[in-house]
Each structure stands twice: as structure tokens, then as C-alpha cells.
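Have a look at the structure below, then the notes.
The complex is shown incomplete by one protein chain, all other protein chains being positioned as in the whole.
Let's turn to chain A:
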Amino acid sequence: MSPSIPLQEMIRAIRSARTQCEERGVIQRECAAIRAQFRQSDNGSRSHNLAKLLYVHMLGYPAHFGQMECVRMIASSRYSEKRVGYLGAMMLLDEKQDASLLITNSIKNDLSHSNQYVQSLALCTLACMGSAEMCRDLAPEIDRLLRASNSYIKKKAALCAVHIVRKVQDLGELFAPAARSLLAEKNHGVLHGAVILITDGVCFVLCMFQTVPELVQIMRSLTVSGYSPEHDVAGVSDPFLQVRILRLLRILGRHCETASDAMNDLLAQVATNTDSTKTVGNAVLYETVLTVLDIKSESGLRVLAVNILGRFLLNNDRNIRYIAMTSLQKIVNTDHNAVQRHRGTIVDCLKDHDASVKRRALELSLALVSASNIRSMMKELLLFLSSCPPELRSHTASGIFTAAERYAPSQRWHIDTMLHVLTTAGGDVRDETVPNLIQLITNTSELHCYTVHKLYRALLTDISQQPLVQVACWCIGEYGDLLLRGECQETEPVQVSEDDVLDALETVLQSHMSSPATRAFALTATMKLSTRITDNVELMFKIFKTGSGIQLRKFMIFFLLFLKNVLSPSVLRAAVLERMPVIEKNSGQSNGESAGAKTEPKIMVKPGETSPPQQPVNQVCDLLDLLGGSEGPAQPNPAQSTTAAGLTMNTSSAAGGDLLDLLGGFQPTPTLSVYEKNGVNLTLQYERQSDAVLTVTLTACNSTDSDISSFSLQAAVPKVCPQRRPSPHHRSVESGRRGDLDLSQSSSASLFTAFHPCPIQVHLKMRIRISYTVQGSAFQDMVQVDSFQGL
């Protein structure tokens, strides 16, 4: 049996262990020694062993075998063993363990022990981990101690009683008389305990309202006359007791006029006389303010309280500012005007560095927006939005929208604000924003010209913020003719031609940053423009051919047929595509995503139309049936060997052939065929999106009769040219990452990468490695593209 080492040595040994493993070894050895020691009947060093076990427990290791030892030690007659035993009980036992019941008897005995320190141990343990049964058993004992003992025990008994009442509500009545009488004591500790006991048990005993005068008296003696060096903290006399009394007064005065009246003077006195230079003073003031605002106080006192909070807002200490805002938040609805006075300071707190302070300031600012301050507040809020932490952005954006809706001074301002938000934090706004904004724009008929100009300009600058792009596309589709008119009252007009407009929409369609919903918007807008600005169907065909994604292709086919069959600007087409009527709020779809999708059935089921529309509808249905049920190139289904998958380059279906003739005659942007072997055809297309972005599209095509599997593509460019990650909407293969595709028969897959151009005019080169398996044989090849013409 290993000798037991003293506690401190064990701690040293554990700390000097260099690895977790070593530490575990030391602890296991020690625990074994401790267990052996416990088994011995009488041992002089029991308390040391238990202490060691408790240390091990604190490190997180299991120590349940010490529970019985705790019980034994509590029953011992030696104070040193009792002390550690009770500590062990508090750490290892809780009311959920069965062993805790075993100590009830020991506690009972110790509560009547001759030595007050033993009594204190028992009281402390009961207050810490006493279960409901234990509390019920021992409540009479505690009550006895509350009445007849010295102040050292009385104060502890009071807090023990607090625990008992929290566990067993009914016992509050038992302690009420004793608690009441304790208020007459002089000892601060006893007073403190008594106040807490009344606070927690007061709900059940009505006579407690009579304590108000006594409490007021105690407070007065603390704040005015009583200077006790023992209880003084930085010039404030016993702040802990003061805070507790104020809290009890708050509860008593909450629903009672008379009680509130009785404490009015006192509260005013405390509020004005307490020194607010140190935290202690501010703690007392804070509690006072909370009390004043909660009870039925007179208005003068309330103003005083709000002013204190205003002073807190200007305090250098961040903690004080934080709690001031928390308190103001609670009263912003009831005492709105009073809080408005401090609006400037609150808005300044938006610029604080601490995130929790910022959050509080944001909540308050939003609550303080009103018709009179909307313009200045909005300026601040928009400034905040551009620099706020990401977790607050969507909350800020929605707050701004609600405020704008309620208090917008003019419609133009409203539209401007919403556009500003969309440009700054477009990615964080909620789904309803797009339809709401569209509805707003439709309603503001006099500003259609202004709006469409603004949106067009925004679109040219940045197409990454999806909600903005969606709204812009919708507007251009609806009011594109106003754009071409070249004149506008509210803003300087811009010279726009039909081609410019269609180009803009095409860019949106092609951009990898656009989501499918956005593309749907752009597509529908282009369609609408066929009646508004141009009959140039050729141009539209070009646009319709270049989008991707199966859902969109369905619409594209429909639109194309619509154009083809209803080619001349007949009444029908104009009627179908005329200006949208004013949208009623909350009617129709509220999800921006479906707006693009749902316009199609509306056109098809136009009421009052006679047979002419039937024909295109039927034809469309037929075609869609043929194509229906098949998956797009993004998810090829090897089982479908005969049906053409989506829109394919090489096709075996006759119906599809007609369609493709439609698209056939148009040349896309320059294509290079980079690889043609074993039925795999790899073509490369490139286009300059803007000054900063060059888009390169690689398209792989399977022209064999069988499936190609394990297809992977890797592309690399010279290190000088950084590569941008494409958006997740595309199936993409980044350089250095393997993307496996399954190319089923006669299907093609579009692979996509975008590059920045090289800063110096370095010749752009690309090396492509391609590997695939066809008909059981694996192939791997490398191709180098040396020239990108026209770059």
C-alpha cells in the first residue's frame, strides 16, 4: 500500500505532469490510495484524503466513491473532519443523489450543536444542497434558530430559510412572523438576511406591507445618519443592504399606492444624495431608478429617474452605459418623451466598440424613431448599417424597413431609403422585402421614371446584391420604355438605348452571381420588353439561349414560342404584357422567389380571351410534356437512355430537333474546341464580364452511345492570375479540386470557372487535365490552351 502524501504534494505532482496521460496516471494512483485509506476503519488523516479527492473531482475526474466517506465524516465529532465532510457533501452530493438523505440526521444534530461554527456548517450545507424533503423536515429547527440565537446564527438561519422557501413555497408562512421581527435587529447581516427572506416569502403574507415604514426608516438611517466604518464601501454606507431594501420596496410598492407614497421622499433623497463617482454609488442609484420606475411614483420622481439614466449614458464606464440602455429599453414605451430627450446620446452609442452596447443602442434607436425625427434617425441608422457587425445586419435592415414604412415623409424618400438598404446590406434582408418594394414602386406612379433610372444605374454598378437586382429587373421590365425616353424630372437622365437595356438584362442572366430567382426576374423582364421597347426578337433569342438551369429553360422555351407564334405586335401580346396593375398589399405571392415563376400561368389563363391563345398554349403543353419529367444536365439520370436530357447539344429526339433549330442559327461568344477524343468533346468559351472579371466556361459533351462515369476536370492558370471562386449556384470545378460528374448518354455538362485577368499583360494560358471512364476503360489526358483570342 502506497503511503498517502499530503494534499499539497499531490497537487504539485499533478501540476508537474507534462501530458494528460501522465496526469491521469498520477490521479489513478492517488485515487487507489485514497480508496484504500477510506476502507480502513479509523484513520487520522481522513480529512486530508477527502480533500485530495475533492481536488481530483474539481479537475473533472469521477469521485463518487467519496460520497459515503462524506457522510461518515459529517457524523464525526471532530470539527476538522466535519468541515471537510460538509464541503465534500456540497461538492459531491446534490439533492438528486440518494446519499444526500443520509446526512439529514447529522445536519439536524449539528443544528443544535453547542458550537456555533458547527451549526454554521450545517446551515450552510442545508442552504446549498437541501432537497425539498430535507427542507420540510428541518424547517421547524430553522424557525427556532431564527428566533433564539446569536446574530451570527440568526443571519445564517435567515438565508437558510430563504432556500427553504424557494424549495417549498408553503413554508413561507411559517417564517413570516420571525422575519418580520428580525427587522428590528441592529446587526446588518441579520437585517440583510431578513430583507431577503421577506422579499422571497412576501407574496404569501399580506401583512408585509406594514413593513414599509420600518424599511424606510432603516434606509434613512443608512443614508443620512449612519456612518459605520465596518460597512462603508467607498463612501456609501452598506450598499449591499441598501440595494436589497430598495428591491423589497419595489415589490411592495408595485401595485400599492399607499406604499408608493410612503417611499417617495426617501427615494428622492437617495437619488439625489448618493455619490455617483464610484461603481458602488451607481449600483445603489441603479436600484433606486429601477424602483422609481416600477412603483406608482409621482411624475417628478420619474423624470429624476430618467435623468439619472441619461447621466449614466454619458458615463465613461461601458458597464454603466450598458445597464442604462437596458433600463431605458424597459420604459421606452411608457415614458417615451422622457427617453427621447436622450436620443442623441443613444445614437452616439451606436458607434461604441462593444457589440452588446451596439445591440442595446440599436434596439433603443429603433424604438425611438418617430415622425418628427425620421430623417435624422434614418441617416444614423443607415450609417450604422454600413459598418455594423454581421449578426446585427438583418435586424437593422428589417428595423429600418418598418420605420420607413411607418414614418416615411415622402414616397421618394421611402424608395431612396429602401434602395440604399438594398445596396448596402442586400444579402441580409428578409424575403418579403422584394415584393414589398415592388408593391411600393407600383403605387408611386409619378416616380416610375425616377425609380427606373435609379435602379438601372444601380444595376450597372453592382449585380451581386440579389434583392436589388431582382427589383431592378422587374422595374426595367415594367418601365423600360420610360428609360429610353431620355428625360426625367426627378433625376438627370441617362442616354440609354435598347441594346444597353437588353445587355444589362443579359448580363444578369449570364452572371454566376445571379440566383435562379434573379434569372427568372431577368427573363420575365426581357419578355415584357418585347412589347415596350423593341421588336428585336433576334436580340431576345440571343439572350434566351445563354441562360442555364432546367427551370429557366422551360420558361425560355415558352417565351420563345410565345414570341414565335405571336410574333407581330398584336393586340394579344400587348394585352398579355401590359403594365401591371397596382398590387394590393398581402395579395398574391409574398415570396419573391415565386414571383418570377408564377407570372407564367397568369399569362396563360387570361380571362376573356377567345380561341387564338389556345393554339400556343396547346403547343406549349405538348412540348413541355415531351420535355417534362426529365432531369437537366446537372443531374443526369443514367436510366433515361432514350429521352433527351434537358436541352442538349446533340439530340436523338425529333421534337427536340425543331426546338433546337430555333436556337440553332445563333453563334455564342467565341468557342474553342480544346479536346475531342473517345466521344468526349470539351469546348471552351470566354467572355469579359467587366473590367475585373473574365468568365471562362468549359462545356463537356458526350456523343457516344454509352455512359461516361468518373468524369473529372481540373483547370489551372498561371500563378499570376488569381482565381475567383464561382458562386455555388453553378456546378463548378475549381482548380485543384476534383468534381466528379456522371455524363449519361447524349448529355452535356457545363463547367464553370471565373478568373481575374492578370495585372500585367501576361498572356493568359490554361492547362486542363481531364479524366473519365467510358465503356470500362479509363482515360486521362492533359490539354493546354495557349491563346485566348481577343483578350
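Simple rule for what comes next: a contact is a pair of C-beta atoms (placed from the backbone, for glycine too) under 8 Å apart; a residue touches a chain by one contact, two chains touch by 3 or more; residues count from 1.
Methods note: contacts and distances are computed from a predicted model.
For the chain of the complex excluded from view, the name given in UniProt is "AP complex subunit sigma" [choices: "ER membrane protein complex subunit 1", "AP complex subunit sigma", "NADH-ubiquinone oxidoreductase chain 5" or "Proteasome assembly chaperone 1"].
From the set A:Ala33, A:Met129 or A:Val339, the residue in touch with the chain omitted from the display is A:Met129, counting the whole complex. Of the options A:Val84, A:Leu138, A:Ile198 or A:Leu577, the residue whose C-beta touches the omitted chain is A:Val84. Although one chain is not drawn, its touching partners on chain A can still be listed: residues 7-8, 11-12, 15, 44, 51, 54-55, 58-60, 78-80, 83-84, 87, 90, 94-96, 115, 117, 120, 123-124, 127-129, 131, 152, 155-156, 159-160, 162-163, 166, 188-189, 192-193, 196, 230-231, 233, 238-241, 243, 247, 279-280, 282-283, 286-287, 290, 318-320, 322-323, 353-357.
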